[in-house]
Each structure stands twice: as C-alpha cells, then as structure tokens.
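With one protein chain withheld, the remaining protein chains of the complex are depicted in position.
By letter and in written order, the chains are A and B; residue numbering begins at 1 in each of them.
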Amino acid sequence: MAVDADVVRLRRGDLNALSELISRHQNRLYRYLLRMVRQPAEADDLFQQTWLRVVEKIHSFDESRNFDAWLFTLARNLAIDHLRRIRPESLDEPLADGRHSETVAERIPSKDQTPLDHALAAERRTEIVEAMSGLPMMYREVLTLRFEEEMRIEEIAQVTAVPLSTAKARLRRSLEQLRDALEAR
Amino acid sequence: MGLSEHDKIRELLALAAAGALTSAEEKQVAEHLRSCIACSNELGAWHPITSELRRLPTPQPSLWLVQATLARAQAKLIEQAEHDWNRRVMICVVAFAWLLTIANWLVFHFVSERFGSLLEPQFGHTWISFAGFTTLGWLAGGVAAVMLAVRQRGERRLA
Partner (left out) sequence: MSRFTKELRVIPNAAWIVAWLVYLCMTVPLFLFVAPTDAEMSKWPRWAQALLIYGFLLVEVAWVALIGYIYGDAKRRQMRYVLWTLLAIFIPNAIGIILYLILRDPLPKPCPGCGHVEKAKFPFCPHCGTLLHPACPKCGKALEPTWANCAFCGQQLPETSMRATQNPSVAM
C-alpha cells in the first residue's frame, strides 16, 4: 500500500497537508455522514468532529494502512455515538423480512403498476434518496458504501466491523427493502 | 432441508445486481440465468434501482463548513504541537534542575572540604548545609508557586 504523502506531512504538523486531505475527502465524507444521520445540521457538526478526531489521533495512525478506511471508521464511530445519544431507536437492526416464501411471479414488476418504469431518471433518484432515508441506518450505510463510495463488499465488512456474510446479507436485505419502499409509493 | 438451486440463486440476484458476488457465485448465477427466464427478468428489474443508486447526486458540504472545519482543525494541530513542545521542554528543565541539585552537592562538598576550616565549626557538616540549602530552595519555590497560582486564577477572568 503506497504511503500517502499528505498523511506523512500531517503527522509532522504540516498545516497545508491538512488542507489537502480535507479537500480530497470532503465530499465523500460529508455524503457518508449525511446518509447516516440524514439531518444536514448534524452531518455538518459530525464533519467537523471527524476532522478534529483525525488531528487528535493522527499520531497513532499507522502510515502503511489505508487512510480512507480509517477516516470512514472514525466518522462511523462518531455518527453511531451521536445517533445513540439522539435517536437510539434508529440504530436497531431490523429483523429478516421473511419474504423467502414469495414466488418469483409476485416479484416481477408489471409495466402498468410499477412507478419505476415511468418516472424520469431524476425523479427516480429523488425517490430513491427519500426511500433510502426511510430505511434503518445499517441499511442506508451499506447502500451508500456500496453504490456511492463503491467500496467492495470486503471493505464494507471491514469498515462496518462485521463478518463478510453479515455485510452481504445486509446489502441484500437493504436492496429488497428499498425496492419494497419504492413500490409502495 | 436445504433450499433448492433456484431459491439459492434468487437470494443472490440482488447481490448480483449490486456487483457484490465472488467470481464463483457469479458463474453460478450466470449458469442458472441461461435456463431461467424468471430470474433473468428479476435481475433486469433490479437494474433501474442499482443504476440510479450509482448515480445519486453527491450532497456537498458548504464552503463555510469546510473553511470553519479547516480553521478549527488547524488550530487544534497547532495547539497539539505546542503541547508536545512544552512537555518536552518541561522534561528537559526538570532534568536540568536535578542536575543542578547534584552539581550543588558536588560544589558544597568541594568547597567545604577545602575551606571548611575557615568557617565556624558547625558549618563543617557539609550535608547539613546542603540539605538546608536545598530545602530552602524547594520551600521558596513552593510558596512562590502557590502565591502566583492564586493570583493567576484571579487574573484569568477576561472582562
């Protein structure tokens, strides 16, 4: 793993390195936090706290490790702590939806009923974002990490600190629940 | 009992649409899709969702937020560097203080051995005078510290 030059400079106290690092990661970090907590004001606050935590802990960060994964782990921990204080119910992992018994026929969307075929792409995206915000936090997180951050499932398992099989199951269930939410509109 | 092949593949379809399968699993799914229309359709039905998920607009942090964050983080970085530096200086000065204490002892020893006869007999005991000198120093320091700290506490109010 190539050592990030900016990280090395940051450890030595270089202020410009900090500026570079923030601007490189700001959009992705903010997007992740916003998906997690859903409120822009809270995401703003967590954004600041994450970077302050980075400065605090940069000396204990092993330079050969992946800075991205570490940054997201810090952000995740802060977001979860925050949610635990403010909205603890939003952290509960939902039970399995138990829909395995449904036949395939019920799942095939028909052209007349499903809004998916009719909505314009942009509208669809807005709907998707709204539907996502209705999902439990664990599901929102895995969706944003997979599709917006484009992390591989192994990286997702690492950042969310769960076994690979759990991460896969969460991804599958989150997609299914998202689809249900979209069809219910 | 175990799920049938078909059911197992169905479970993997969502993950297939998300591109989160291992190559072994992908081969399995591809195999099955060649013969199963229902699953092919279902996989196709995932496509609108997953493709739009990949193209969601990125919410951006406001310029103010980034600047404020940068300012605070930089201030923190500087403060930490200060703190580190002060700690190092303090360690060195404390070591120096002990060095001086030892040096004083050597000087006392040297002087009293050679010139002790010039002074009153009771000052011939080097260690008494040294102990007295050192204790006086620490006492004076302690008293001054307390006095100054009390005054400082009062002065910390700004307005």
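The working rule: contacts are C-beta pairs under 8 Å (C-beta built on N, C-alpha and C of every residue); 3 or more make two chains touch, one makes a residue touch a chain.
Since we're looking at a predicted model, the values are computed, not measured.
One of B:I37, B:L100 or B:A131 touches the chain omitted from the figure, and that residue is B:L100.
Of the listed positions B:S40, B:Q80 or B:T134, the one in contact with the omitted chain in the full complex is B:T134.
Residues 62, 64-65, 68, 85-86, 89-90, 93-94, 96-97, 99-101, 103-104, 106, 114, 133-134, 136-138, 140-141, 144-145, 148-149, 152, 155-159 of subunit B touch the missing chain (whole complex, contact as defined above).
The definition used in the following text is that only the chains that are shown with their structure count from here on.
By the touch criterion stated above, subunit B contacts subunit A in their complex at residues 3, 7, 10-11, 14-15, 17-18, 20, 38-39, 41-42, 45-46, 48-50, 52-62, 65-66, 68-70, 72-74, 76-78, 80-81.
Those residues of subunit A that touch subunit B in the shared complex are 10, 13, 15, 18-19, 22-23, 26-28, 30-31, 34, 40, 44, 47-48, 51-52, 54-56, 100, 104-105, 107-109, 116-117, 121, 124-125, 128-129, 143, 146-148, 150, 152-153, 168, 171-172, 175-176, 178-179, 182.
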